[in-house]
Structures are given as C-alpha cells and as structure tokens.
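Only one protein chain is missing; all other protein chains are in place.
This part shows subunit A:
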C-alpha cells in the first residue's frame, strides 16, 4: 500500500528501484541522488513482506518526515520516481514483493523501470577484472539505440556466471546475479508484464562502499541526467555514522 501523501502525477516517469544487494551500493547511490537532486517526498510503501523500520529523516535533521522501509520521492522536472528501500524483504517472499512493486509501478503508468543492483565481485572472469565495472541487461524492446548508448559509456552486457562460453542464456529459466538481491526478480517480472525494465549492475566487494555508490550514481546520472553535480556529490547526514561512533578516547 502506498501512503500517497502528495497528489502528484507520476505517470510516464522513470522509476528507479534499488535492490538490497552486496555492499548496499544501490541504496547508497539512491541516497546520493536524493540528497543532491532534492526530489519531493511523496510517501512511503507499506508491504507485509517488507521489514518495518522507522527513524528520523536521513537527509534533513530539521525535517518532520520520518524515514521508513520504502520511501518514495518524485523529481518533477525530470519525471523520475526514486524508491529508497531501507528495510529488508522477508526471506522467501522476494518474488511476491517484487510482483506487487511492479504492479504498483504499472498502475501508476511507469514509462520504464531502472533497477540497480550490485554483483559479488568474486564471480568475475578474467576479462571482467579490468575496466568499467558497470554491467547492464536490457529488454528486447529497448532497441539497439540504447545498446549503443550504453556501449559508448564503456558499459558491458552482463553475462550469467553459470554460463560457460559456449552456452546461451536460453538454457536457464531466469538470469542469476550473485549477491544481487531481488533486482533480478524486478528485471524478469517487469519485462514479463510488459513494463520496460533496465537492469544496471556493478561488481563490488563488501566493505566501505561509498566510492562504489558514487560510481553508480555517476553512471546513472551520466545516462539519465538527473542532477548537475557541480564539484562532488554531497553525502546525506545519515552517512555520518556509517561505521558507528568513533573509538572512545579513554582507550588511548
């Protein structure tokens, strides 16, 4: 259920959905996009399979808007809807949640969905070790023009790590993204339903993933032109304690 706290027309918008994946890079990237593009908060999504969390506003200490498991923002100037997912999905319920989320986007006449995900860097093949770590998957309806755009960015098409070089994707029912969370579900179901869904991914190792988040935000911004980042991305105030408090001084 969507709380719909502002009456805005979000039809024909690009829906950006971060997947809870390794290093939380997509969520960190959305944090950067929201904090810098300043879209309007329009509500939150309540779902039985979404672990509930609430907290003070992650972007503005003076704001009375509460952070929640799935916040929804709308950038009217660019017709972009951002989802920021802070609560995890109940294990085993990812498909149900994914379907409901896609149906909500379709009901709101989404122009396209862009789902962000990270991939475990362990599964890289030798050819993946160097160069741009962004990978993509496009639906067949996306057209060759978009393929050319992505290749001009030096992005490469994602290859299922289960596939040896002489096999095709058709041998498996669904794409497999190790550590990718429910992003693969969003991609598959979105395209099955007929809503053009682009899948953007990035190889990451677990750790301090702020730099990877900047890379992902930069890449998405480079394609969709969301915000004019003058010098560098401004991190949200919620990043000030990413690794807890500093060590107590009395141990020195």
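Throughout what follows, contacts are C-beta pairs under 8 Å (C-beta built on N, C-alpha and C of every residue); 3 or more make two chains touch, one makes a residue touch a chain; residues count from 1.
Heads up, the rule we're going with is that contacts and distances are computed from a predicted model.
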Chain left out of the displayed complex - its UniProt protein name, from "Sedlin", "Proteasome assembly chaperone 1", "Trafficking protein particle complex subunit 5" or "Transcription initiation factor TFIID subunit 5"
"Proteasome assembly chaperone 1"
Out of A:55, A:131 or A:194, which residue would touch the omitted chain in the full complex?
A:55
With the missing chain put back, which residues of subunit A would touch it? List them for me.
1, 3, 5, 44, 46, 51-58, 61, 64-69, 86-87, 237-238, 240-241, 248, 250, 252
